[in-house]
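For this view, one protein chain was removed and the others were kept in their places.
Read from first to last, the chains carry the letters A and B; within each, the first residue is number 1.
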Amino acid sequence: MLALDALLRWLDIAGIAVFAASGALVASRKRMDAVGFVLIAAVTGFGGGTVRDLLLGRTPPFWLRDPTWLAVASSVAILVFFTAHRVESRFKALLWADAVGLALYAVLGAEIALLAGARPWAAVLLGVVTATFGGVARDVICNEVPLLLRKEIYALAALAGAAAFVALRVNGTWRDPALLAGMAVAFAIRAVAIARGWSLPAYKPRPGRDYPDRE
Amino acid sequence: MLALDALLRWLDIAGIAVFAASGALVASRKRMDAVGFVLIAAVTGFGGGTVRDLLLGRTPPFWLRDPTWLAVASSVAILVFFTAHRVESRFKALLWADAVGLALYAVLGAEIALLAGARPWAAVLLGVVTATFGGVARDVICNEVPLLLRKEIYALAALAGAAAFVALRVNGTWRDPALLAGMAVAFAIRAVAIARGWSLPAYKPRPGRDYPDRE
Partner (left out) sequence: MLALDALLRWLDIAGIAVFAASGALVASRKRMDAVGFVLIAAVTGFGGGTVRDLLLGRTPPFWLRDPTWLAVASSVAILVFFTAHRVESRFKALLWADAVGLALYAVLGAEIALLAGARPWAAVLLGVVTATFGGVARDVICNEVPLLLRKEIYALAALAGAAAFVALRVNGTWRDPALLAGMAVAFAIRAVAIARGWSLPAYKPRPGRDYPDRE
């Protein structure tokens, strides 16, 4: 990411940092060593943006162009390695770090896509991809149930935030307020979903039946 | 995919639709909400073609260039969300939707690769990649045993279909009959494998021993 200016750059760094922290917290649940913490932090922090960059044809991806991102992810991972045992509930900390990352990346991903010339609907999709892919890779590699598949509203929050941002931008709002508004929308939805256990109606196999429908 | 003409475009849409349906059926087995249905349908429908496009250097991939594909995948996902409980055996429906998608994508992927200048053997490989990757991503994210790893013949059907198509094309057959012939070959092999439980001889750890050889 060409650090366009101060706000964008700091939001980028914050996104890497919180997703890296969420990755390191999963690593702590898996009792990995410090190298494992750094690897999973990097996969989580860089995964979504890497897929976005590949889909847009922007190679090499951002984390190979500027060592800042690696420095941020590694520092956070090492910090979590030495401090996570002080956290009361690491699963809860993981949920919230992931929620902040989801909100930041949904909007930042859409912004990068717009700058790369994507049409509005495609920019919204790329925001969702940027926000969700790193967390899915983290959970699949670590063999956890992806947060994406849990009951509480997840991808919808990213979609709403990215769509709000793109709608504001397309209608002429300045970038910085649009960024902050989109992030606020995504975070608010996800936060309420976590705090109150909000979920969308799930598929019911058959009215009156509610047992696992496995092969 | 540049919609070259009517037949190719309709086959493309059919491929997206059946793979999206297979994704939505896995989502129904996992009791996901409607957004989850759309996401898994999109991953399954777009995954193989996305990897093919990235390998060929065609960015952005097809589903970011034309909103039709997203519309098809979403509609199918929503339809399955509201109707899957009427399906007698959702696993069986999933198997057959996946089989049709496998046949279509094996041949369509090879066709796109040939158009992009790939040599015949590489086009066959890209057909197999296009046909199998979406389903593997669907199953890995949803934590199901990949169909690819089950006993019945799977990847071989895609390989045979793609190879038949490429062989016909390279030897001068017109495109449309070659497309249909390749798809018929792939689908016939996979269908018989499902219906009769056909499988290739599997690896036997040691003659006369047949227990799991786990670490």
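Criterion: a residue touches a chain if its C-beta (ideal position, glycine included) is under 8 Å from a C-beta of that chain, and two chains touch if they have at least 3 such contacts.
Since the model is a prediction, treat every value here as computed from it, not as a measurement.
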| item | value |
| --- | --- |
| Among B:A14, B:V140 or B:A167, residue touching the chain not depicted | B:V140 |
| Contacts of subunit B with the absent chain, listed as residue ranges | 54-57, 118, 121-122, 125-126, 132, 136, 140, 145-146, 148-149, 151, 153-156, 159, 199-207, 213-215 |
| In subunit A, positions touching the absent partner | 27-37, 39, 50, 54, 57, 59-61, 64-65, 67, 70, 81, 84-85, 90-91, 140-143 |
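The working rule: only the chains that are shown with their structure count from here on.
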| item | value |
| --- | --- |
| Angular offset of subunit A relative to subunit B [C-alpha, multiple of 5 degrees] | 120 |
